[in-house]
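What follows is a short report on a single structure.
Shown here: the complex without one of its protein chains, the others still in place.
Presenting subunit A:
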Amino acid sequence: MSQANPEHPPMDLSSCDKEPIRTPGSIQPHGFLLALSPTLEVLQASENLEQMIGADAARAIGQPLERVIGEQASLQLRPELDAAGIGQRPLYLCTLGIGPARHFDVLAHRYDGLLILEFEAVERASAADFRHLHRQVGDFLLKVSDSATAQAMCELAAQEIRRVTGFGRVMVYKFDEEGHGHVLAECRDDAYPSYLGQRFPASDIPRQARELYMLNRIRLIQDANYTPARLAPPVNPVTGTANDLSFAALRSVSPIHLQYMRNMGTLASMSVSLMVKGQLWGLISCHHATPCAVAFDKRTACEQLGQILAMCVESREDASELQFRLDVRRIMVSMLAGLTQSADFIDNLSSVFPALLQFARAGGAAILFDDRLLTYGDTPGEEAIRDLVGWLDLHCHGDVFHTDHLAALYPPAAAMCGNAAGLLAMPVSRIHKHYLLWFRPEVVRTVEWAGNPHQKDADGANAAPMAQLSPRTSFATWRETITGTSAPWHGGEIELASEFRTALLGIALERAEQMAELAEELGRANKELEAFSYSVSHDLRAPLRHIVGFSDLLLEPATSENLEKRQRFLRNIKDSARLAGKLVDDLLSFSQMGRAALRPTLVQMGDLVRSCIDKLTLDVGQRQVEWDIGPLPAMRADPTFVQLALYNLLSNALKFTSQKERAVITIRASDEGAEWVLSIADNGAGFNMDYVHKLFGVFQRLHRMEDFQGTGIGLANVRRIIERHGGRVWATGVQGEGATFYFSIPKELHI
């Protein structure tokens, strides 16, 4: 390693990540570097100053610029320095002639307190011409926007860059998720071996080199056999530390990299970073078997082509990503529509099984729900799935779990590669073991590596320090057959699976709410049913017993003689029969009330009250009844049901005022904001507030039967009607003075 920088101790490849590539302390010798103070005094110079322009680097330190590069060159340069807004990125200032026959492109940038001037030796005496560059870039833009695929665009870029630079081989490669480079496109001279389709292991490019690729979009190594020109003094006089040459075009590169190049048979290289969405997407990598210079203007063209390519790739990837997501989402939406078809969640899910497979481009799917396991397509056996879910339950706590190499994480999966090499799984509940699983079969792939990617690691780990110095030397195609993995899960699939999960949870939640509502409804229905059966066994049994009893008594000889008794018994039988009949009617209407659908319309309560009173006139008879009806609003309610409730309450009021000389029944409405409240007050028998809780129960009576007729179901009916409207019923009463019944109806019906 004669080319190794003597400043740097020998290093093994495992420390590549730590190599200070930004501060190599030297430059490539196809140009020279001067670091200046703000007053253009030379603070640092590269040691090749002597070879380049015949000036001694050590003596140049502390001199004004013109003393070092000459009066004439300085005169030409100064106005450029003044005019240009020099920043962090090298800016082309001019092309200078220094000495009799040498010409240099001058690049300037400011960094670390220094004005850094780089003088790149060029053949031409004239200034760099960017005009042809515009045309080129324009042409490329046109062509690239016509090409359909990222692949085609990359091919085009490789051709263009090769045409501009004359490199022997230009490749475009893309980094995969693991950082391995995959050669997508190539344009080469026939003399160069092809790397198309091959993969370069991620370890070929150490981490800090990748970072630099992101900062500085183009790098040129003109001659891998170069001897670096050190900087004198060796550290930045302003900062006292080694110069950060991140942005310097002439920055010297890692000796390991140079060795790598030589091993590859490449003496010149250039790489252009392809940045997509702020990430290093890939590189345009150029190789040449012999040293090759690329002047700044051409490099600029390449850099621009790289940027255009990256932009096109980004928009193309965005478009195809969008299209992909749209397609997956379309499937998801249709699935979700299917999921609400019936009440049973798992039936719903299994009914959309084909879409479920399509959604995740999976070979098989399984649903585990409440210990029920349903599978579809190509899946592992039931036992294996249950074991897998057990493992998932313990080890995966995210929303969505995915892997394209399940066996690497879960060894038992090695036995089920055929259908479950890849897994996308999501828990549908946080509490229960409910899972949705997608399986992808194994896809055996052959990967062509440019050299055995595992070789280097092995050496690094085992070999002696000196042997580790050499970067890998073999670039011969090395085929690796990758087994046990499935097609990778697409980012969009994972995201949409997560979205799908949210939707499922939403549906499940809604279902839980419906269940709770249903349970509440059932509870109420059960109670009513209990009351119903109770009343059948109790209330209905009583009149029947009476009919039987009085009939028997009627038949007794003693009775037949007593006319008064006979008549009373007959009357009792008739009463009991009528009561039994009414009881059955009331029971039926009460049970129907729970089932019939409400048909709310805008009901004029005033009209309704008056129609009820009309119906009650027969009951009023000769009695003196004063109906005091206040202004009543229109309410949204089911007119038939509300009329029944009103009728019950009004007839109640009439019934319980029957013993009063003059009945006063007052009907009022009040606006309580969210609801209307109606009250019906009477001056009748009233009731003891101690028993108010029994008032609205089924078959409850607060009065003796002979005092006030009734089956004890009227108020229960009222309550049921009002509650079905989302309202409440309540009452107040004073024994002997009267009662007031209230009900509310919400203005916004939630039925």
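Please note the rule applied: contacts are C-beta pairs under 8 Å (C-beta built on N, C-alpha and C of every residue); 3 or more make two chains touch, one makes a residue touch a chain; residues count from 1.
The rule is short, and it goes like this: contacts and distances are computed from a predicted model.
Of the names listed as "Probable glycine dehydrogenase (decarboxylating) subunit 2", "Protocatechuate 3,4-dioxygenase subunit alpha", "Two-component system response regulator" or "Phosphoenolpyruvate-protein phosphotransferase", the one that matches the UniProt record for the absent chain is "Two-component system response regulator".
Across A:443, A:542 or A:616, the single residue that touches the chain missing here is A:542. The hidden chain makes contact, of the residues A:304, A:576, A:717 or A:744, with A:576. By the touch rule set out above, subunit A reaches the unshown chain at residues 534, 537-539, 541-546, 548-553, 572, 575-576, 688, 690-691, 701-706.
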